[in-house]
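The full complex has more chains than appear here; those shown keep their coordinates.
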Amino acid sequence: MVGTDSGLLAPVWAGTEVSEIVTDEAWVVAMVEVEVALARAQAELGVIPAEAAAAIGEAVAELDVVDLAVKARGGANPVVAFVTAFTACVPGEAAEYVHRGSTSQDILDSAAMLITSRAFALIDRDLVNTAEALARLADRYRDAVMAGRTLTQHAVPVTFGLKAAGWLTLVVDALSRLRAVVLPAQLGGAAGTLASYVEYSGDPGHGPRLSAEFARRLGLVEAVVPWHALRTPYADIGGVCSIITGALGKIALDVQGMSRTEVAEVVEPSAEGRGVSSAMPQKRNPVLATLVMSAARQVPLQATILTQSMIAEDERAPGAWHAEWQPLREILRLTGGAAATAAELAAGLEVFPDRLRENLAITGGTIVSERLNVALAPVLGKAEAKKLLGRLSREPDFAEALRAAPELSSVDVDALLDPAGYLGATDALIERALAYHREVVGH
Amino acid sequence: MVGTDSGLLAPVWAGTEVSEIVTDEAWVVAMVEVEVALARAQAELGVIPAEAAAAIGEAVAELDVVDLAVKARGGANPVVAFVTAFTACVPGEAAEYVHRGSTSQDILDSAAMLITSRAFALIDRDLVNTAEALARLADRYRDAVMAGRTLTQHAVPVTFGLKAAGWLTLVVDALSRLRAVVLPAQLGGAAGTLASYVEYSGDPGHGPRLSAEFARRLGLVEAVVPWHALRTPYADIGGVCSIITGALGKIALDVQGMSRTEVAEVVEPSAEGRGVSSAMPQKRNPVLATLVMSAARQVPLQATILTQSMIAEDERAPGAWHAEWQPLREILRLTGGAAATAAELAAGLEVFPDRLRENLAITGGTIVSERLNVALAPVLGKAEAKKLLGRLSREPDFAEALRAAPELSSVDVDALLDPAGYLGATDALIERALAYHREVVGH
């Protein structure tokens, strides 16, 4: 028996779609796809018989993943054992043409990029859904005035729409960066010269043609040069996933803060059995935000492993490469799980506008003291205005004290105290965020 | 179907003993053990019937790990679903007494510490074996002179024994820190007051007695106070595993450097199918060192997730706690795999003393130029000695030039050029490392 991990310790991705895309089984399937693409590309270019490629493509590969995992220790990577086992599944002479000219890293890196591209498609979809839900919130609550909070304290009024618009820009930032990532196929042979592939073809110009055809068949980009020890693609993947989970983590943290018992401005979408406690029936925990947060706290560190693996020795590195695989998987499923969870959270988030207003009022009007400062200065003189406001803010009822102040008899105190009147460019900013969303997502 | 991971992407631990200790299944088993220990401790203290505890202890728990994993999303942790499923396995009235007064985190944290203690036992054993093998190397090769290298360049002579002695001190450092780690049971109830446990007992003094009995039964230490949001234990585990893999990583990096084709001073123990390449029959890759390195590059980052989770809100944190579980597992299996691999590497490392000497000679004697500096100063004057050595080191054959130099006619040049004569306190240092090893490991 070997160690298995089905997500018991990672509810953020357990049972989500992305989790199926990155299993050991999925990795083996992707390796098969890569070998098939290589054989077909070689057949296309006349290097191996078409029948052999066909047989390889139709082979029924029933491989024992656990056995491959254990055998991987012999070569420090799972490809050697995989090739042996897969070759045994290919009937007749075609077996001779499996993995022809190839090297472990060509197969594993290309499989990793295939899997990444599939995970990215899910993440893209879930980010698009998240963004759409946030755009609806931004629009719907554009006038829902609430306390803006800085360094934990009420500062000046904002609206929930603006808050959602801010979240939206973060998600759109993440989406645009996700879409810019290039996922290349890997094909280089033993040390990145394509020499073995060329040798089999007997044609000095064969290398680049094979690279192009191989990448095309996998739906991946053709790399400038083989990148066995030139690891920008992995660093890019880690970087963008950190930004995605950073964006989603900010949203989750805000939802948690607004869910606090004392604040109670939002509540997560409810579902059978979600967020309840058997012992404490009054509780409704922000479970989705907590799941998102669990991913957001892990991904940047996992991604740093990938970035550091750029510092890799020679033509292929003894360790830097080998340290990438598991973090890549972990990053993809954590990010995918977080995106799916965030989409659900955003789509169903309940907002309580009345409660937003109640909380706004608890400082008795001092939340607009910045505005009073600006407004009274021309009336009373800057110094006098500040002095007066300072004194009145220490009264038990600030608003009452303002109304009673003889110096302010000519001023419409109640108008000034209305938080809805001190929202600056909030509406225009919401519009800008929505426009940015339309521009990137495209509808 | 949910995602599964059997180690295909982590050959450093695939199939090793530690991998079985940290599976999802093992985690469920540990949770059962924790519930049983709780019931038995409560029975011991008279809070639940002895028969109930017995029935809980004898329950046959056939639980579907994948189902638990997916259900964990509802409460953001796997315990709620686990308790329901486990309770259903307990017959009759005893089921009423399962998980009595308890909270998810009590179970999961205690299970995690149980699993950690088991993984630590394996790691301890493998570090002891590694240290023993290194001590043998230090002793056996204490006189095997070789080039000391600094900033990649030959500097002055050392011996392979001294190098092994240095590795040994690192491993012993790691062992002593491993043994200092305290693994506490977790028992606090909903918010760390033990109130529910106390309420069931009807006895205000019950709390600490239950804590003590519970910890004793699990073979864990009793914590000062419940540590739901006081996460020193996790930070300690991460810290010590970083130091262990750091120590093993240094050894692996040196083995890789000495294995380079141009250096060829050591070779890893061979085994059927290990480190070979089907396409390149001449290769013998340092596979074990590469596996160790793959772990050493990951663990410190995973451990940082744990350290950062110390910054946790309130009585129980929404995210920081949830981010710990998977990294803990990853750290334990990476460290355990690295230790097992390092033990094998150290036990079978082949060293080529002749090659050490050959490499030492390639700088034609300049490797002892520091010594010549010291030795010739009294003869020639400091300035003159330096000038002479500078000039002679540019000759094609440094040793010959020294012998031919009339200024040095009174000096025994060949004695000075013998690298074995310039080893300083090497022997005494090796003895100190061996003594340190005996002192910590105890034999």
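Note that the chains take the letters A and B in the order they are written out, and that residue 1 is the start of every chain.
The rule we apply is simple: a residue touches a chain if its C-beta (ideal position, glycine included) is under 8 Å from a C-beta of that chain, and two chains touch if they have at least 3 such contacts.
Keep in mind the model is a prediction, meaning the values are calculated, not measured.
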item: Number of identical chains in the entire complex, 2 depicted; value: 4
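Please note the rule applied: only the chains that are shown with their structure count from here on.
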item: Intercentroid distance (Cα basis), chain B paired with chain A, Å; value: 31
item: Of all residues in chain B, those that touch chain A in their complex; value: 1-15, 18-20, 22-25, 27-28, 65-66, 68-78, 80, 83, 103, 190, 196, 252, 256, 271-280, 285-287, 289-298, 301-302, 304-305, 308-309, 318-320, 322-323, 325-330, 333
